[in-house]
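A single protein chain has been omitted; all remaining protein chains appear in their positions.
Up next is chain A:
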Amino acid sequence: MRQLGRIYLLAILFFLYTPILVMMAMGFNESQLYELPFSFSTRWYVALMDNQQLLKAGMNSIIIAVITAVIATCLGTMASIALSRRTFRGKSLLQLLLLPPIAIPWLITGTAMLVFFYWSGIGRGMHALLIGHVALAIPYVVLVVGTGFNTIRADLEEAAMSLGSTPIHAFFAVTLPLLFPSILGAALFAFAVSLDQFVISYFLATPGYSTLPVQIYSAIRKGFTPEINAISTLLLLGSMAAILIFARFAKPGDVSDKR
């Protein structure tokens, strides 16, 4: 039984990471057609530097993801505060309405957004992408920050108030520092949701303004070059760095200090 479990675990890790490793390796392979034997080369990275379209799309992706993370985290955190610390009419309905956007297939959300943006005159392009990504990321932020809120006892703020804090001071002195790891996690989540986003981006991009996933997709349709492996590797290393920074700050698994 134990052996079986170990094999299962290895299988999961194998299928998760091998494709990624193969992709990273092929970015450094001389041959365009993935021919073996492997001969090391940085040729595709050099080629990538000349591929303005791919680089621009990569830049767009990062800019959109950062702005999405900032806006969605601010709005989502504020919503989360209201949902976990206050009572108001329609609160449970609002909480319920947060979940479907996560469950609805992106293809449907994307189609709906395209139709709506076209109809309302918002159109397509960077602003439309931003609106779409922020709307998509907010439910994740509310969920992540809300979970963080649940680990912070309400009587900490009460204790601060009994010592002379106004509610606003109590929030900034006590709750916000304790919530910081959750907010950081939520921001990374929002960043990832935006960076990953293909379907909605595909619908809302214009020929002049697109994101990396959209650009990669059209590049693949034209014919695959290992430049894509190269930029994917760069992106992957960037995401890994972000996750490591998060792990450093949030100390996942360490819940004893949240009593």
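Everything below uses one rule, namely that contacts are C-beta pairs under 8 Å (C-beta built on N, C-alpha and C of every residue); 3 or more make two chains touch, one makes a residue touch a chain; residues count from 1.
Criterion: contacts and distances are computed from a predicted model.
Think of the chain that is not pictured: of "Multicomponent K+:H+ antiporter subunit E", "Oxidoreductase", "Spermidine/putrescine import ATP-binding protein PotA" or "Cellobiose ABC transporter membrane protein", UniProt labels it "Spermidine/putrescine import ATP-binding protein PotA".
Considering the full assembly, A:174 is the residue among A:98, A:174 or A:228 that touches the omitted chain. Of the options A:165, A:218 or A:239, the residue whose C-beta touches the omitted chain is A:165. Of A:94, A:156 or A:184, it is A:156 that touches the chain left out of the display. The chain not displayed touches chain A at residues 153, 155-156, 158-166, 169, 173-174, 177-178, 256-259.
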